[in-house]
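Let me give you the structure first, and then I'll get to my questions.
With one protein chain withheld, the remaining protein chains of the complex are depicted in position.
Let's look at subunit A:
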Amino acid sequence: MHNFELVKPTSIEDAVAALKEEEAQPYSGGQTLLPTMKARLAAPTKLVSLLGIDELRYVRIEGDQVHVGGATTHATVARETKEAYPGLASLAARIGDPAVRNRGTIGGSLANNDPSACYPAAALGSGATIKTDRREIAADDFFEGMFMTALEEGEIVTGVTFPIPQAARYEKFIQPASRFPLTAVFVAKYDAGVRVAVTGASELGVFRWTEAEEALSKTFSADAVKDLKVDDADMISDLHGSGAYRAHLTKVMTARAVTALS
């Protein structure tokens, strides 16, 4: 790790100002950033910690929505959304290990958009709204591909609003080494229809399996996806499984989520 300067502002305004400096990078738990810096693959000269900003740390249940502050840890989400949005709580409770869950934050995870991260599936699968220091972005517009988002330079995720579904379930099939999802599916059932978001599987990052959404919106049963085919053209193929395998797992995990909710 190279030397760097760490600043810890206490307001969003100060953080945004600090991030205007060249080579400054937000730090929101560091569960990806720090290992990358240790391996000298990243060498920001200045880290702007978002962890000292009280207004970024909250979980609020209001009506049919859950609002989560950008610097809220996975462990906090797991604990505080258990009753209002158990599908989300269960996902948060299964990210990484206790150390990761107590340091990693939702804003950090979404902004990083690792193609194998869990949270993007919850955000996209819930049709969440991502709030930043300057605007609101619908999850459908937020994720732009592997490690790419709609965030501009220096833009901070300040919060995420999840509409609470009738029911939701996250089925995760882990890669045995990293324990990240090899393929995981978040299925959420709303009055307006069913949403299915898939993570870990695609070169393009998290995506919605729209054929399954349509089928499940008509008939919410595992049989509804039985005859669908997942296109494996953009699926990740690596040491742990082929694209065809990930496409297959997408279907199996979707069916299992639906079965569990039926």
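Simple rule for what comes next: a contact is a pair of C-beta atoms (placed from the backbone, for glycine too) under 8 Å apart; a residue touches a chain by one contact, two chains touch by 3 or more; residues count from 1.
We take it that contacts and distances are computed from a predicted model.
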Chain not displayed: protein name in its UniProt record ("Carbon-monoxide dehydrogenase large subunit", "YeeE/YedE family protein", "Nitrate reductase subunit beta" or "Phosphate transport system permease protein"): "Carbon-monoxide dehydrogenase large subunit"
Sole residue of A:Tyr27, A:Tyr85 or A:Phe173 that reaches the chain not shown, by the stated touch rule: A:Phe173
Hidden partner chain, residues of subunit A it touches: 2, 39-40, 173, 176-178, 182, 239-242, 245, 248-249, 252
